[in-house]
Structure formats: C-alpha cells, structure tokens
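Below: one structure in structure tokens.
What you see is the complex with one protein chain gone and the rest in place.
As written, the chain order gives the labels A and B, with residue 1 at the start of each chain.
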Amino acid sequence: MEYFLQQLINGLSLGALYALIAVGYTVVYGIVQLINFAHGEIFMIGAFGAYATWMILGQPTDWSTTMSLLVLLPAMLIGGMVASVTVALMTERFAYRPLRNAPRLAPLITAIGVSVFLQEFVRLFYGWVPGFPDAKSAIPFPSVPGLSGESLQFGEVLIQMPAVFTLAALAVCSVFLWYFVNRTKTGRAMVATSQDPDTARLMGINVDRVIMAAFALGAALAAIAGVAHGLRYGNIDFRMGFLAGLKAFTAAVLGGIGNIAGAVVGGLVLGVAEAMATSFIPGQFGSSAWKDVWAFALLILVLVFRPEGLLGAKVVDRA
Amino acid sequence: MSQTITDGHSVDTGTVLLGASAVTMRFGGLTAVNNVSLNVHSGEIVGLIGPNGAGKTTLFNCLTGLYRPTSGEVRFLGEVLPPKPRLVVRRGMARTFQNIRLFHNMTALENVMVGMYSRTQTNAIDAVFRLPRHRREELASTERAKELLDFVGLSKAADTLSRNLPYGDQRRLEIARALATEPKLLLLDEPTAGMNPQETRQAEELIFRIRDLGLAVLVIEHDMRFIFNLCDRVCCLVRGEVLIEGPGEVVQNDPRVIEAYIGSSETDDEPAVPAADEPEQKGEADA
Partner (left out) sequence: MNVIIPDDVKVRFRVPARIIGLVGCTLMIASIFMSWSYGHTVLDDVGYWGAPSPLQLYYAVLPVLGVLLLAVPLLGRGRLGRWAKLVAWNTSAKTCAIWSLAVTAVMIASIAIGLGGLVNVDPGGWVALAGALIAVASTLFLPDSPDPNLYRLKSPQWVQILAIVGVMAVLLFGAAYLLNFENADQFLTFGASVVGVVMVLRQFGIFSWLSIAAANNNRVLVTSAFVVAFAFPFTQNGSDANMSIASQVLIFAATALGLNIVVGLVGLLDLGYIAFLGAGAFTAAILSGSAFATIDWVPPFWLTVLIAGTVSSLLGLLIGAPTLRVSGDYLAIVTLAFGEIFRITMNNLDGNDGPNLTNGSNGISAIPDLNFFGFDFGKAHVIFGIDIGRFANYYWLMLVVIAIIIVVFMNLNYSRIGRGWVAIREDELAAEAMGVNTFALKLLAFAGGAFLAGVAGAVKAHYDVSVTPDQYVFLESAFLLAAVVLGGMGTVMGVLIGATILKLLPEKLRFFSDYRLLLFGLLMVIMMRFRPEGIIADERRQLEFHDEDDALAVEIQEEMRAKHVHLNPEPKEWDL
C-alpha cells in the first residue's frame, strides 16, 4: 500500500509537470487548430531563461531559505517566463501568423522547423553569452535552498521538495487558469474565439490579440514547468523539450485537446500511468527504460478508443 | 407528423428508393431536424423547400451519411443506409453541395473521374505495374467522364481547372461529378443559387434530362418558380419539421407555407445567400 501511494505521489508530481506544459498545447490548438511542435522548446527556453536569471543574480548559492523562496525563486520564474513568452510571441508573429490561411500542412512543417531551429539555437549560441556555460551538453541546474535536498515524509511515503513545488505550482496555476478563463475579459474572449473565430471577430474581439494571449499563457506555464524540471532532475539541456513536449501533447490529447481542464487532468493521469507502469508491469518490460513507450502506447490507445479524450475535445465541424 | 401522399396525382408509382422515417438530428440542445419522414420514388423529382435554417441541408447530411441521425432511420431500396458517405454513394445516392465543393485545383475531367472512384477497381498493384485492368479502366473512365461533361454541357472545359470555371459551370460540373458515381437518386443542394435566369432555365432542363435517364432527384431550392415547374412533389420544412408535403400546386397555395416564408426574414423567390464563399462572388462577377 505504501509502495502504491509512493508511486501515486511520484506519478502525480511527474504528471503535474506534464500538465503545466500541456496547457500550452491545448490553448493554442483550441484557438488556431495548430499543433505547436515548438512548444516543447518553449518549455526548454523557459528553463534556460531561469538559469540565465540565476547567472545574472550572481549565481547565489548561500542565500537563506526565506530569501531563496521569496526572491530567488520568483526571480527565476519571472526570468524564465520573460524568455519563453518573448520567444513564443516571436514565433507566433513571424512564423505562424503569416500562414494562418495556408493549407494545414504549412504551419505544421513550420512548427517542426521552429522546433529544430530553437533547439539548435540554444545549443550553438547559449555559451556565447560571456560567462554562460556551453549548452552543447547538459547544464547543472542551480538548487534553490528550501526546494532541494529536503523532503517531506508521511509515514513511509516520501515527497521530494521539487515534487511539492511542482504540485503546488500546478494547483496555483489551475486556480489562476480557472479565474482567467471565467472571470477575465481576455480569457472569455479566448473561449469565444476557440468556439467560433469568425463570430468572435464580428463581435469585436481582436483575434490576433487572443492568439497572442494563448501563446503567452502557454509559454508562461511552460516556463514554470521548465523551472520545476530543472529542480527535479538537477540539470537542463537543449534537448529536454523534445520528450517533455511529446508527453505533454499526449496529456493534452488524453484530456481532450482544446480543453484546458482536460490538459490538467490528462497530465496527471499520464504521470500516474507512467509511474504505475514502471512499478506494476512485471518482468523486463516493467523496467524504467520502457516507461516512455508505455506513455506513447497510451496515446495511441486513446486515439483508437476515445479520440475526444477523457473530458471531451473541441470538435471541429467541417461540414 | 409523417405524411404519405397517395392522392393519386401525377405521382410516380415506382418503387420507393429512399425512405426516411422519423429522422431526428440534435446538436446539443438544438433540434435541427425533428421527426422527418420522406419518401422518394424512382423516376420522381421531389423538391425540398423551407426558409433558411429550416434544416434542409442538415436533413441532406443525415440522408447521405455525413451525419448520423440522433434517431430515426434512412432506408435506400429497403435497406438501412450505413452512416458513411462513401458507402451511401456505393448504394446509389449522390449529392451536390450548397457551397460548391469541387476539387478546385483539378480539371473538370479529373473532378468527374474522382466521382467514378467507387465504380472502378484499379488497385495499387494494377497501377504500379500498369496491368491491363489499369489501362482498360483508365481509358473507359476517361471516355465516360467526357460523355458526362458533354451531358451537362461542359465538353469544352474538360481540361479547365474547376476553380477557373464560371460559377454556373461549377454547379453543372458538380452535378456531372455526382452523376459519375452512377446514382439512382441525385440530391441537389440549391443547384441554381447564384445563377442568372438563363442559367436557371438551363439547370431546369438539365434536371429533366437527368430524370429522363431514369434517376430520381431530390432538390433543395429557394427559387419557387423553379421548384414548382420542376417537381412532382414538394416537401416544405419549417423549423426542422415537415410542414406539408404534396403536389406542387397544393403546397404552393397552402397558407401555412406562405406564412412560413413571409414570417421569416427571407423573401420567397430571391435565392438565399449561401455561406460567403469565393465562387459565389466570382460567379456574380462572371454573370
């Protein structure tokens, strides 16, 4: 039982990471019906932005826990968000927007190009900034006092602090998302646009702005996930967005693409499923080397049996 | 609500081709088509009229397998139709679209040849190895496609890209493409929308010629003169329900039909403006 609970917690914290990224896929897809392959790279850039902030702050390692949690962590989060949101808005403006009326294949291929470009850009040029480490191999992510090393213990169940941070971040973000979608003008405009872009435009909604808001929202959450990833695994590298992005997309499909709550639920479900697969599949195939395979197998199963996802996808009526 | 007409007018007594019984289509809370029953006999031209938003196109989509009706069933020659457009076509029912959906970057001939897809058998192996069947079928379908283009009066346009055709020709090409599927029943969704009076007359004449081929036709139209000239029977749909169904003059003079039209924002013989699409504007410019 403890083992099960432990795996559940592990899965939930992993899933929270996926969920934070998945929201970005889902909001963008909901509005422009584009699978933004480059979103994984936006997540990666968020992590590198946070790292850069830490460098700019003078690589503090001896700050007190209070200072770290109240100053360092928020600074890193904001730094990461600035980087990821800037890049996301630039890709939207220069790569995707000109293709809004092009055949479906064009923006998809562009997204692949953007994804490769961003990865390579970070790999090649991150180290050019004076004092910054070369990004061609993994960079150790700084530990934030109060969020690393320690862990909470409930009976036999152990929760690492980075996991606590991820879960807390998801909880805060979920509340924020709920408020944003239901209570703010931009949020409601976003929902309206995703349901019917033409009517939304006629109603005076600035669709360009809504699309930018969707990209920015996704990027901001991805940056939080980037920091969480860095804290959790202790290092970041230019490739980290690829697999995380794929998993997050799986989560978005699992929850029902276009559905924000679905992305959160889908992420958690996927994380738990992955953790359970490595613990409860017997024999060689239960080893952690296979966990990604099971995650993707889940994606394919969902597409076969419930393509609209757990909470229902936005159905595009094409007739 | 379902009505059958047996008042012995000029109604063809042929077999029932299409039998829709109690078809209902709901989208969430909206009932677009409610409990509609409609029969089409072989060799018959049936009109489907009704103000905008009455559910005519939705009914078409239910009949042709684009939508799966919420309840009710659609039979064709006595058999329940599978809810897949492709299989419906194989059974012998083809349609055109209100907002012309030709393959714009294919030539007229190619468009018609795509229509023949379900009646030809060439498979990948035949095609890759250019086996005799491929050759035979390609020649035969090219020939047949040319005949069909000729039939609708587009023989000169065989190698014109369909997007470059004038609007009226595009409508006729869509009919040729539907005919290429060798249907027993042809469903036309506003075949004269956007046409000038002369083109409308040509369309009318074309539909009669199609009937003379032995096909039945079910046609949605807003142009009342056109409908009552053409149809053996007319069914009027209002708010998703059948208001009245019967011979043209009966429906024409029914006060409820007049009321339904005047009560709606549309006037009766103005062609309704279809969803804004380019061919519409192009067609008007050409006309």
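What we mean here is this: a residue touches a chain if its C-beta (ideal position, glycine included) is under 8 Å from a C-beta of that chain, and two chains touch if they have at least 3 such contacts.
Please read these numbers as outputs of a predicted model, since none were measured by experiment.
Here one chain is not drawn; of B:T107, B:Q170 or B:T192, the residue touching it is B:T107. When the full complex is taken into account, the listed residue touching the unshown chain is B:T120, out of B:S42, B:T120, B:Q202 or B:Q252.
Screening A:L5, A:L70 or A:I109 against the full complex identifies A:I109 as the residue touching the chain left out.
Looking at subunit A, the residues touching the absent chain are 33, 35, 37, 95, 98-99, 101-110, 112-121, 124, 242-243, 246, 249-250, 253, 284-285, 287, 289-290, 292-293, 296-297, 299-300, 303-304, 307, 318-319. In the full complex, subunit B touches the omitted chain through residues 64, 66, 84-86, 89-90, 94-95, 97, 101-107, 109-110, 113-120, 122-124, 126-130, 134-135, 137-139, 141-142, 158-161, 163-164, 177-178, 181.
Everything that follows uses one rule, which is that only the chains that are shown with their structure count from here on.
Centroids of subunit A and subunit B (each the mean of its C-alpha atoms) stand 48 Å apart.
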